[in-house]
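Following: one structure in structure tokens, then a few remarks.
Part of the complex only, each chain left as placed.
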């Protein structure tokens, strides 16, 4: 039996809004560690990894490891029916082919049960090794989101270049070019407005803006985003989920125009 | 001659927004009692009854009973041109084939006259007898609206079941099922947030969500909605219009799947 009670139910609502356009169907894995998901986007280019640690739930009962296949669009539809202040409980009986989402309003006047059919989804769990990155940028998530959106009005790809002084986002398209530089800034009054760069060596990588824009749908989850870059590795765009976990997006850099053509 | 001056003109604006999608053309009836309307929706399934009592108008002159056929879409277009704080006066000369809506801004700096052609509309006025209902639910109109909208993302019909403890709204669809229970709650600080159930006997009836959603467009008129249910009768969904009247929607319950099929 599975029963996971999340007092801050809005976190789960935001998680679904963040990933439902990128991933159609996915397995949620429940274990003693927590509630997690790993899935490729539908075009098999980007990878999403989600973790909500068991300690973050008010009540976390998971008698045995369970993998529940869900259509994320349908799950998002149901979670949208939860109020922003509602407590959300995820429930599943052993061997059942359904999962139940229970929404309780703060004053307990309104209780909703939404039951959804589970799916069988083939998936292989990729091991993602911990890596050293040449540069790690931590910046306001709203700023990163705005930059990706702005550059999309000019071009299709973004070159992210990190130096000690700052991070530069560049693009080019039919109507012209754009460069946006954000300087390192540790001395702001509010920590969430800071831009902090940890750099081993300068790095410059190119990515599809379409995916970056998709990742930024997780911005409501966290004031800050962390972007980890290395020439040999997929970029990691990470949003913390309160104290209880994270959502991480992985995307391989574009190598060269020629190689893109072939792909 | 007809001249009806409504200081809180926004009420009339909200009435039109509430019914214009449900009813295309309708006769407004003016008498000494008030300004009223009774009309079926275009598919002849739901009935709307509106009453604005003469006492609610600052000035109410209606020399003889008058029935004015109006296209509600066009009327709504004109009323949308009134400011929310405007005083609205409805004027018609005897025997005229037009009606005039006059909008006065609060400081009298702006005066607008909108003249609309009247239509000849055949209609029969149904007598609606006062009935005893098995259960009457009074609840926040925003809550009822939210529930109908939420359930629509899952299914097409709603089963409304009333017991002494509360009212349950249920639906089922391809992606799963949903049950939302609102408990009776008389002890909230604000009367408009209360949910109060007067029950003679338990009742459970099924309705098309499409119509329920349409009725909830009247929510801006009132903080509370009253839902009156009996197995043998159409449900009545009523919104009070300030102290001066009401808008009531009537909808027959769905009987059985088989009968629906035949219909």
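Per-chain residue numbering starts at 1, and chain names A and B are given in the order in which the chains are listed.
Keep this in mind: a residue touches a chain if its C-beta (ideal position, glycine included) is under 8 Å from a C-beta of that chain, and two chains touch if they have at least 3 such contacts.
Quantities reported herein were computed from a predicted structural model and do not represent experimental measurements.
**Q** Number of identical chains in the whole complex, 2 of which are shown?
**A** For the whole complex in this structure, the answer is 3 copies.
The rule is short, and it goes like this: only the chains that are shown with their structure count from here on.
**Q** Would you mind writing out the residues of chain B in touch with chain A in their complex?
**A** 143, 150-151, 153-154, 175-183, 185, 195
**Q** Which part of chain A faces chain B closely enough to touch in the complex?
**A** Contacts found on chain A: 71, 74, 77-78, 80-81, 98, 107-117.
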